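Let me begin by handing over the structure; questions about it come next.
Shown here: the complex without one of its protein chains, the others still in place.
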Amino acid sequence: MLKKHPIVTFIFFGFILFLISNRLDELRVYQGATVAIYAIGVASLILLIGYSGQVSLGHGALLAIGGYAAALARIYYEAPIWLTFVVAVLAAAIGGALLGLAAARLSGPYLAGTTLALAIGLPSIANQFPILGGEQGIIFDIGLPPTSLGEDFTQYKWFFWISWTVALITLYWLRNVLNSRYGRGWRAVRSNDVAAELAGLHVGRNKVLAFTISAGLAGLAGALLAMTINLASPGVFPLALSFSLATGAVLSGVTTLGGIMIGSVTLVAIPEIALAIANRYGSETITTNLPGLLVSALLILTVLFVPNGPVEQMHAKRAKKGHSSHSPVEISVRVGHKTWSTKK
Amino acid sequence: MNQFLDMVLIGISAASIYSLMAISMVLVWRSTRVVNFAQAGMALLSAYIGYELVARIGNFWIALPLAMILGAAFSAFIEFVLMRTLQKHSTQGAIAAIAPIIATLGLLGLIRAGIGFIWGHGDVQIQAPLSKVGFKFGDTTIIMNPMSLFVLLFVIALMIIVSIVFQKTNIGLALRASAYAPEIAQLAGIRVSGIRTLGWAIAGAAGAAAGILQTVSGTGSLTPESLEFSLLLVFGFIAAVIGGLESLPGAVLGALILGLVLAAVQIYIGGALVFIVAFLLLLLVLIVRPQGFLGSKAGRRA
Partner (left out) sequence: MIRINRRKLITTSAVLAIAALTVATVPAQALNPSMGSDPGVTASTIKLGITSPLTGIASPGYSKIPGAMKAYFDYVNTNGGVNGRKITLVSKDDQYIPTTAVAKANELILRDKVFALVGTLGTASTKALTASTQLSKRGIPSLFVNTGWSGFADKKAYPTTFSILPSYQMEAKIMAKYVKETYAGKKIALIYQDDDFGRDALAGFKTAGLTFTTTIGYASGSQALPATGAGWISKLKAAGTDVTVFFGVTSAATAALANAYGAGYKTQWVLSSVSGDATAVAAANPAYVPLLFGAKGFSFAPAPTDTTDEYIKLFQGIYAAAQPKLTFDNNVVAGMSNAFLVVQALKAAGPNLTRKGLISAIETKGSTFANPFLTPLGYSTTSHSGANGYWVGTFGPTGMLTPDGGKYTVYSTDSGTGPVELSTYKRPAMPAKGL
């Protein structure tokens, strides 16, 4: 159904979420909003890592740019909510473009290390400019839900609706982009950039574009995150956030959007599960250490045994048996006696 | 003039610590072409082991080499279990480039949680074995003390030993060959996988030294979330990149440059800019001379 009528699927999913939001208690609604935000953040990394083959360990910094931009737009220009999100996307996209330009010549660990350094250095940047509110940050208040929704419509439910509407639209859009020639272009460059260049793709531009779009998405997630916390501050975008998103991307399967819910839900569910376990044993040490332990163990196991994510794994199993639902772009180039091929 | 001397001494002291971490990262890179982001975590674990050893044996000078050996063993173990399995399962697709990175990140989390579980979250301390009061010349005290002098000499000694091993011995040759041309090395009869483990082991020893020496040079306290170790990782990485990820002398040179620049910023400009300057330095090197000061142009990309 998704392939044939993607819009219908998304709307259907949205409708289900709408129904759920009325039945859940506030804590779950709040967590549900967080899942949506993670979904967008993880999607941005899937684009960057899975499709374009570039690693960012500091995506939290791009979320921060989006969050701060949205907050500033709200405070100084009293921008309506949708406009703050647009500002967030643009600001983060510009940041991503700059980063992408610098990073186009880097690969693998260099890129990873540089983005890591950025994420760690972010708080001190925030401290240098008083307008960014320093350690305490600046308030991002999107206001109360409209009165037309009723007296009992809580703020958290409002966050949930906004986050999921944005998430669904974004994921739908991203899915289309990834299935378009841009997506194919990224995959080609990732598999073999020499062959791609020979085939006429401009590698540098390709990579920067991926970074820019990924950053824009990250900025959007950052604005939504700041919305739910009511605050944009360095503490809202810690290093752990960058790591969480990378984890979510790997758990979902970096190469495809299909499993995105798996990663996003896991990120939110793990602390809950850990809390439940810890409560049963009633030990302080377990409560503090278990979430980190579970996430890290899950991450390592996934990378070791299901490295391409559960979705790809199933595709691979099927492909082995002779079924195939898509034909990847293959480019083979022969120069003299050497052959480069994108087929792996 | 006095301030300049201070700056140089401070820069050199800081550089010796960064260089240990940088050496460790370069070693891992050269033997397996992976940047180990868990390096700091492993250094942290080694530091805790060092704490245990000092607490039980009571002698720092025995505990240090012992901790280095244990650090080497742990590092080799990680390479054997984690990295090799990784190689087997994920040599293709997008994940190939980042799988090791993500795995080492996961490892970092595991180590932190494990440390928190075993030793708790309160601070533990390793007291410095040497005095931290500066040397006196007449009635001026300079900003170098027995402890920092030891660290400096230690680094120099380690550099010399490692360089000799790499350049003059068969094992060193095997290490270099396995990194650059594994297939050829294998054809020449070198057990490449064993050599890789050895590379990680040496790196683990260096990392352990970095962790312990940094702790005793600082306040002496350790916690699982020690900020010092996250900074050690980033600054070690920056130092390694500045010098050239391929080159061991480069690691030391890079650390020296980083240490001096940061000390200069501290003293002459203002401590608030330290992180920004470090990041800009990294960017500058990556844009202008990506192979680092002592690296060669070829073979820089991952």
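Descriptive notes on the structure:
Each chain gets a letter, A and B, in the order it is written, and its residues are counted from 1.
In the analysis below, a residue touches a chain if its C-beta (ideal position, glycine included) is under 8 Å from a C-beta of that chain, and two chains touch if they have at least 3 such contacts.
Note that the structure is a prediction, hence the values are computed from the model and not measured.
Residue-level contact of subunit B with the missing chain is found at 2-3, 6-7, 10-11, 13-14, 17, 116, 121-123, 125, 127, 132-134, 136, 141, 143, 145, 214, 217-221, 223, 225-228, 231, 235, 259, 262-263, 266-267, 270-275. Residues touching the missing chain, restricted to subunit A, are 1-3, 9, 13, 16, 20, 22-28, 30-32, 35, 123-124, 127, 130, 133-137, 139, 141, 152-155, 157, 228-231, 233, 235-236, 238, 240-241, 258-262, 264-265, 269, 271, 276, 284, 287-288, 311, 314, 318, 325 (touch as defined at the top).
As a convention for this text, only the chains that are shown with their structure count from here on.
Work out the mean CA point of subunit A and of subunit B, and you get 31 Å between them. Residues of subunit B that touch subunit A in their complex: 29, 34-35, 37, 82, 85-86, 89-90, 92-95, 97-99, 101-103, 105-110, 112-114, 116-117, 120-121, 230-231, 234, 237-238, 241, 245, 272-276, 278-279, 282-283, 286-287, 290, 301-302.
Within the complex formed with subunit B, the subunit A residues making contact are 49-51, 53, 55, 57, 102, 105-110, 112-114, 116-118, 120-121, 123-125, 127-128, 190, 239, 243, 246-247, 250, 254-255, 285-286, 288-290, 292-293, 295-297, 299-300, 303-305, 307-308, 312, 344.
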